[in-house]
Each structure stands twice: as structure tokens, then as C-alpha cells.
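For this depiction, one protein chain was excluded, whereas all remaining protein chains were kept in their positions.
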Amino acid sequence: MATTNGVRAVHTTDHTDETTPATHKGWRVVDIVVAAVLGVAIGLIFWGWNYVGGSLFATLDAATPGIGGLVVGVWLLGGVLGGLIIRKPGAAILVEVIAAIVSALIGNQWGWTTVISGLFQGLGAELIFLALLYRRFTLPVALAAGAAAGVGAWFNEFLLFGNRAKSAAFNSIYLGCLIVSGALLAGLVGWLLTKALAGTGALNRFASGRTSDDLV
Amino acid sequence: MTSAHVGLAPSQSPPTRLLDRLNPLTRVAIGLVMLVPLVITIDWLSAAIVLLGELLGVLLLGVKLPQLLRRLLPIFLVAPIGALSMALYGKPGGRVHLDWGVIVVSDQSLALAGAVLVRVFALALPAIALMGSLDPTDLADALAQILKLPARFVLGTLAGVRMVGLFVDDWRALGQARRARGLGDQGRLRRWASMAFGLLVQALRRGTSLATSMEARGFGGNQRTWARSSRLTGADAIAMLVTLLLAAGAVMAAIVFDTLWITG
Partner (left out) sequence: MITAESWGWRHAGRKAWAVRNLDLTIDPGERVLLLGASGSGKSTRLPALAGVLGSADEGESTGTMLVKGKHPTRQKGLVALVQQDPEAAVVLHRVGDDVAFGLENLQVPPDQIWPRVSESLEAVGLDVALNRPTSALSGGQKQRLALAGAIAMHAEVLLLDEPTANLDPEGIDEVRGAVGRLVADRRTTLIVVEHRVQVWADLVDRVVVLARDGGLLADGPPLEVFHRHRDALLEAGVWVPGAPLPVDGDGFVPRDHPTAPDSADFADPVARNHHERLLTTADLTIGRHAQHPVQRHLDLTIPAATSTVVTGPNGVGKSTLALTLAGLLEPLSGEVIAAPAIRPPAARRSLMRRVSPPHPITWRSRDLLTRIGTVFQQPEHQFVAATVADEIAVGLRALGTPTAEVTARTDELLEVLHLTRLARANPFTLSGGEKRRLSVGTVLATQPAVILLDEPTFGQDRNTWAELVRLVRASVDEGRAVVSVTHDQAYLSVLAQHRIALTGGPDRHDDEATTPGRAGAPR
């Protein structure tokens, strides 16, 4: 084969039966591309929410301590959705981080730190999927992943963004709000969205896209 | 397709601005280095030094001021938010101006609020100014060739991101289709929501068939050659050096003038 297309033939030295399909462990190309598409789409949602959620956050924050955390859930959607749809190790982190990069690039008040936040938030969700060995993707799992993403967000802001300079009362109320918001706005919404997407057939190359065993 | 092209990688446009001579990776790195003083301190002095330095730097690199201000506009709208929260809930210190239970406005919380305000701009500026005009293909080349990130992931992501460039056209086509099919009379909000969902579905479908096309062109492994080589040059070194100096200077200034306030 090397002769016609000038290809340096790369032969791996596996001695498996060459007439069987090549097996791929881990990420397929379609997983990567779809993760990117999801990430960018969610990044656009973030961008919209940076204004809507951002001003809600401000209003709540001015009136109450830490209750602003209730609107944060939308920014946690990427991790939950990535994990639920792609079902591969690292998917939650990848999707949330791509979304954060898009949000930062379009221009927001947090600049590159958005990406760090994305990392923490994605990691939160990821840990839940990891704990279940990427085998279960039910509603409770989604809720837990959303809540965990909220905890990730809390740690991030506590460690790196000056919340350590805020009072303990603020921080504990804030944590509670993040968990509730994450579970609902990211967990529940993410789960519903996954179901809706599966219904359209757009996920038919994914296990998450099989809605039923009903053949047509 | 004449001989003029042979052997040459196509470049987008000859670099007219200094900025376009920098490797995309350098542009990202500058933004990241600038984070360091902003994250380890929350004082107004270091933030102000970083902001001024950044502003000067990007103008020198050839970014136009009006353009920059336009893109920073949203930040002017949201920056006061963070500051307000800090003024109300920042750890109290010094003279107390207002004490309503959890809300305590004090000298220290006001100083922190001022720092937060400057900080927001210092944070947002590099991402907006340096990355705005960046070509994703060039960034992907740099990530894979210089940072040696796995090519599968870098290019798979790049291809997925490209789908989004089609969103504007897709949105229009989707609107036309819904109108043609008798679904265009819904209220604006409902139509918007259902079109946004439709757009996502369409992007996922495209992504799926795109993955197939990529594999049909031999994509899949991490070993490949690169038609466009991505290199770091002297310009990148100089830019990085200046950035490091600026970051270090900001921290030093904060220490020297004793405004340093390391978090925690």
C-alpha cells in the first residue's frame, strides 16, 4: 500500500485476526466531535446567561447573602450534559471546559478564569460519573452530577476567587444554593434535554440516543 | 491553482499587525500569566498595574482602541455587580459604615470592592483583545505541534467548533423552513426556544456525519504530518518576557507598597 500514495506504512504489531473489525477503546472520533459541538452550543447558552443570570445574580446578591448561587446552575449544564450524552471518561470536563472557553472568548466579566471555573465545575460532575464507573445515567445520577458540579463551583470560588475573604455565613448559604441550583438547573434540565435530543434521533450513534428497543 | 501556490502553505493575510506575528499559543499564554497576580492577590494596585500594562501592550500589538472598547462594552455593564457583592459581604475591617446583620460595609470591604472592579477588566481584557481575531485552525495547529496535545482530540474539537461558524446560516434556514411548514406564527419566545433546540439538533447531526467524513479521510490516529507548521519565534519570546516582567512587577509593587492582600 505504501507505493501508490506515498504513505509511510504504520503497522502496529498486534497479532489479532485482521478480518475482524478494529476495536477502539475509549473515545471514538464521533465522541470528540460531538463533545466539541455540545461544548460550543452550551458556551453560547452561557454567553446569554452571562447577562440574564449575571444581573439576577447581582439583584439577589445585593438583597441577600449567597442566594445568588441559585442562578449558577445554568453555568453547570455542560458537565452534566457531556457526561450523560457521551458517557466516556473525561466527557463532563471536556464539554464544560470547551463551553467555558467559548464564553471567555466571546467576552465576559471573568476572562480566562472562566476556564478554570469550567475545570472545577466539570470535575465535580465528572467525579459522580466516575464513581459509578460510567455505567449509570439515570435521573438521580444526573441530579447528583449537577449538585456535585455546584460543589466544584463553590470550591473554585473559595480557593481562587476571593470568597475566602467573605464571611462563613455567606459561604455556607452560598454552598447550599449552589447544590440546589446545580441539581435542578443543570441536573434535571440536562437529563430532560438528553431525553429530548435522543427523541429526535440526533444521538443515534450514541448509546444515550437509544430511546427504546422498538424497531421501525 | 498556479505554480505560485506550489510548496507554499496558504496564509490568511500577510501579517500587518504585530499581534498576527505571535503564535496563537503565545496569545493564550499571555492571558494565563496575567491571571497569576490577579488570582493570588485581591488588591487594587496590582490589578491596576496589570490592567494598564495589558492596555498598553495590546495597543502596541496593533489592536484598535475603538474596536476594543466596543468588545469590552458588556464588561462595563456587569463589572459593578461583582464589586457590589464584595462591598456588602467582604470581610469587614477598618471603619464600619453600615451594619445590617450579614451585610457589613466597611473600609476594607469597600477597598476590596474597588479592587474587584479593576480586576474584572484586567481579567477580561486579554481574552477579548488577544483571542478575538484568532483563527481556530492556527490554534489547533499550535496545540498539537508545539504542546503535543493528542491530534485526535485537537482536530476533532476543531472540526466540531467549525460547525458553529455555520450557526448563523443554519438559523436563517431553520427560520425559513419553519415558516414554510406553517410553524412560523408562534409567539417570539416559543419560536426562539424551539429554533434554538432545532439548531442544537442540527449541529449534533452535522457533527455525527462530519465524524464519518473525517474517518473516511484517514483520520483517527494521533500520528499524522502537518501541512502548516506552527513555530515559536523571537517575537513570541519577547512578548512572553514582557508579560512575565509585568506580572512580577505587579506583585512586587503590591508588596512594596504594602497593599498586598493574599487571599485566605
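All chains are identified by letter, namely A and B, in their written order; residue positions are counted from 1 within each chain.
FYI, contacts are C-beta pairs under 8 Å (C-beta built on N, C-alpha and C of every residue); 3 or more make two chains touch, one makes a residue touch a chain.
Just so we're clear, the structure is a prediction, and the values are computed from it rather than from any experiment.
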Checked against the full complex, the residue among A:Ala22, A:Leu133 or A:Ala168 that touches the missing chain is A:Ala22
Mind listing the chain A residues that contact the chain we can't see here? 1, 4-8, 10, 18-22, 24, 28, 199-202, 204-207, 210, 215-216
What does the interface between chain B and the hidden chain look like in terms of residue numbers? 1, 5-12, 135-137, 158-159, 162, 165-166, 169, 173-174, 176-185, 188, 198, 202, 205-206, 209-210, 212-221, 223-229
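By our rule, only the chains that are shown with their structure count from here on.
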For the chain A and chain B complex, residues of the former touching the latter: 10, 27-30, 32-41, 44, 50-51, 54-55, 57-58, 61-62, 65-66, 68, 98, 104-105, 107-113, 116, 160-162, 164-167, 169-170, 196-197, 200, 202-205
Within the complex, which stretch of chain B touches chain A? 31-32, 34-35, 38-39, 42, 71-72, 74-75, 77-82, 84-86, 88-91, 102-103, 112, 116, 120, 122-128, 131-132, 152-153, 156-161, 163-164, 167, 197, 199-208, 210-212, 214-215, 219-221, 223, 263-264
